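Okay, handing you the structure first.
One protein chain is absent from this view; the other protein chains keep their places.
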Amino acid sequence: MANKKILITSIPIVIFTALVVVFWFSLGSDPTELPSQRIGKQVPEFNLSNLHNPEEAFTHQDLPKKPFLLNVWATWCVSCHVEHPYLVKFANQYPIPIIGLNYKDVRVDALEYLNKGGDPYLFSIADEDGTLGIDLGVYGAPETFIVDGDGVIHHRYVGVIDERVWNTVILPKVKELDPSLVDVEATQ
Amino acid sequence: MIPELGNFFLILAFINAILLGTLPFYGAHTNHKGLIQFAHRASTSIFLLMLVSFVCLTIAFIQNDFSVAYVANHSNTQLPIYYRISAVWGSHEGSLLLWVLILTGWIFAVSSFSKSLPAEMTARVLGVMGLIAVGFISFTLFTSNPFERTLPFIPIDGADLNPLLQDFGLIVHPPMLYMGYVGFSVVFAFAIAGLLQGELDHQWAKWSRPWTTVAWIFMTLGIALGSWWAYYELGWGGWWFWDPVENASFLPWLAGTALIHSLAATEKRGAFKSWTVLLAILTFSLSLLGTFLVRSGVLTSVHAFANDPVRGKFILVFLAIVVGASLILYAIQSSKVRSKSNYTLVSREIAILFNNALLAVSTFVVLVGTLHPLMVEAFTDGKSSVGPPYFNLMFSVFFIPILLLMPLGQQINWKKDDLPMLLKKYIWWFVSCVVLALLLTFGLNGFTFESLEPMALLGTILGLWVIAGTIKYIQLQSAKGKTRWAGMRKISRSYWGMVLAHIGVAVTTLGVVLTSYYSIEKDIRIEMGETVEVEEVSVYFKDFQNIQGPNYISSKAIFEVSNSGDFIAELKPEKRRYNASQMVMTEAAIDPGLFRDVYIAMGEPLNNGAWAIRVYYKPFVRWIWLGAIFMALGGILAMTDKRYREKKFKKKVSEEAVSNGQ
Partner (left out) sequence: MKKFLLAISLLLSAQLAEAVIETYDFDNEEQEQLYYEIISELRCPKCQNQTIADSDASLSRDLRFIVQQKVKAGETKGQILNYMQERYGDFVLYDPPVQPANYILWFSPLIIFLIILVVVVIRVGRRTIDPETGDVKMNDTHSNEKGE
């Protein structure tokens, strides 16, 4: 009979153990990071002007027909300033097209910034009102989307892309889509 | 020099805690008088050591010793002296030191006030608390030492205390809350000592009761202060957001409330022993869980301390050891405990059982809602949020029956009662409450029943019902005396405590319900000299000034608020920019009243010298905190009941008699 009761009095320790396990695995992860809702979906339709030429408009038809990176940035974004030199470097090193999405920015400031710091982008879309940004679920620049040749989003990276992120996150994902883009030797 | 001294005393306290956490157990086991006596001396010394250590950190703040990293990050030469002192607990490291100081304060209190307890029992209780102190002091020493230096690069000035925390509310809120959190360690220690000894009789419950109540009083006041502080300081008129950190304090409060009730049944009737012990363990475990959630960064919260996985791991391991060991001990020992089950379905025992079931499930609601985002993240690749819509609904589901049953639970007899008779006594009181609530909500709704919120009506009925039921209880109880007055005097102090605490619950309920449903909130654009109407209230923008504060510059507006021509108050909200951090803070201006607050917060300056301001009209909002004061006063009455003192007195007499006889 005491044996039967110990089954009941052991319930709390069992539940508690399960909780501790959940906590343990929650510890490393960053609770502020959000998964993208657009993975596996097309880049939302848009009709926005060219950052370099307000008269000219881009739509999603203009996106490259091979895998590319869509980088969301702005001059007001402090971390973007950290990221920028890396992007310039990687754009020179690798044949991966990078499209800039200048998010909620002042056009003149953005252009001056690109003139000074270098322009890593194949072309730059000016999202002055942030409509495409919101459609993409952007919540904190810089964000980088990995998109395939059909315009389907495969991955989103939130935060600064530096050497480590480029080699451990971006390159492997792009390689899955198109190995030739990652082959530095071929282009140099 | 002084910071090193503080660190040195902290290390001494650590060694002291290790001794306190081991030797008394051995002493109690072998009945070694000297070691048992040692527990008391070690309890005094650990408190003094922590006090000196804490004072050292305080001196570092007062002297602006920016060679101490913690001071440099959280203080500034411009900071007024009283905020320099409260800045000691303004962030993680210092607040942890305060936590430990309070813990050792409780150890000292238990050692001082437990002369009437059996010596081995006290030794074990102090030993358990010593072990808890070992955990927390090592956490402080090894992961969060507030005495760490910034050498060799000493900053010229400090980074300043977060302006949000430069406020009276912060001076008092954390110490109060920690008194509560840590206070539950006492009843936890009693439970563990009881389990170790295999004695969970009514004596155990009787000793535990006043300690539980004291901790609960501090917790109640601490939570209320936090809510009040958020209300006037954050500038958005909210007083509770079901934020994980708020929940972290609410969880032990709810469990502690259940514990207070089940301890009564255990003490008086020997019922639910095993459950009561579990609840005592769970209440403190929830305190520890709260510490983990707040200080590990697993959850996002507006109040969380800086994230540090190392700290998170440390507390989690500590939590696992303390709670895990207790629950294993519980599983083994409590399976041997026999409770008395000398009651039927209609009895006070069952009323308390339902009170506990409902409070436990309410605790579960808050717990599962708080932890659910973690579980979703662990088991799926999505993210989820649980916020006020969930908590308000689910919490109400279980709190409504609590309020409904509360008046009956006060009156019902132990063992067996006659339900139809009981209901008959109350039926007309209930009907009157419904009528009164209808009238009240009719009035508040603008003299119409159109679009009357059913929940507002229900909440008002229940609030009034608890008050009415409590008055009826006094009426019934006092009828037992020869005269009404004699009958009243026969009601013991602890029952008056219960009455007052229950009225407090009703007052808070009314405050919550009426503010939630009848508040008016309006964002308006207003120019100097202009008058804007917000419902019946008109706001006149009278003047605008720029002011130089001690460590900030401020834009201050002066508004005259009147209600249909009658002047109510002059309100002076401010927008401050703090010099050191360049942070902007809204200082809301509030005209408080027993039945309504008028609240103005400044937004952004607009063109033409106009400002965007937010005006709130909040009926009955004060009742939320007023109720908490009633609850706390009720607790004070209950814990000072003479039955707790009498025993001690008698014991003393008998001890004296013994020593005289020798």
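Just so it is clear, A and B label the chains in written order, and each chain counts residues from 1 on its own.
Please note the rule applied: a contact is a pair of C-beta atoms (placed from the backbone, for glycine too) under 8 Å apart; a residue touches a chain by one contact, two chains touch by 3 or more.
Quantities reported herein were computed from a predicted structural model and do not represent experimental measurements.
Novice: Tell me which of B:68, B:251, B:281 or B:394 is the one touching the absent chain.
Specialist: B:394
Novice: Using the touch definition up top, pick the residue from A:35, A:95, A:118 or A:151 that touches the left-out chain.
Specialist: A:35
Novice: In the whole complex, not just what's shown, which of B:238, B:550 or B:592 touches the removed chain?
Specialist: Residue touching the absent chain, from the options given: B:238.
Novice: Looking at the full complex, which residue from B:117, B:294, B:353 or B:505 touches the chain that isn't shown here?
Specialist: Once the missing chain is taken into account, the touching residue is B:353.
Novice: Which parts of chain A are in contact with the chain that was left out?
Specialist: Chain A touches the chain not shown through residues 1, 4-5, 8, 32, 34-35, 37-38, 104, 130, 134-137, 139-140.
Novice: What residue numbers in chain B mark contact with the hidden partner chain?
Specialist: 73, 159, 162-164, 233-236, 238, 241, 243-244, 272-275, 278, 299-302, 304, 306, 337-339, 341-345, 350, 353-354, 357-358, 361, 364-365, 368-369, 372, 375-376, 380, 382-390, 394, 397-398, 415-416, 521, 523-525, 581, 583-586, 588, 601-604, 612-614
Assume only the chains that are shown with their structure count from here on.
Novice: With chain centres defined as C-alpha means, what is the inter-centre distance between chain A and chain B in Å?
Specialist: Here chain A and chain B have centroids separated by 42 Å.
Novice: Inside the complex, what are the residues of chain A that reach chain B?
Specialist: Per the touch definition, chain A meets chain B at residues 2, 5-6, 8-10, 12-13, 16-17, 19-20, 22-29, 31-32, 34-35.
Novice: Can you check the complex and tell me which residues of chain B touch chain A?
Specialist: So the residues of chain B in touch with chain A come to 274, 278, 281-282, 285, 292, 296-300, 309, 312-313, 316, 319-320, 323-324, 327-328, 330-332, 334-336, 371, 373-375, 377-378, 381-383.
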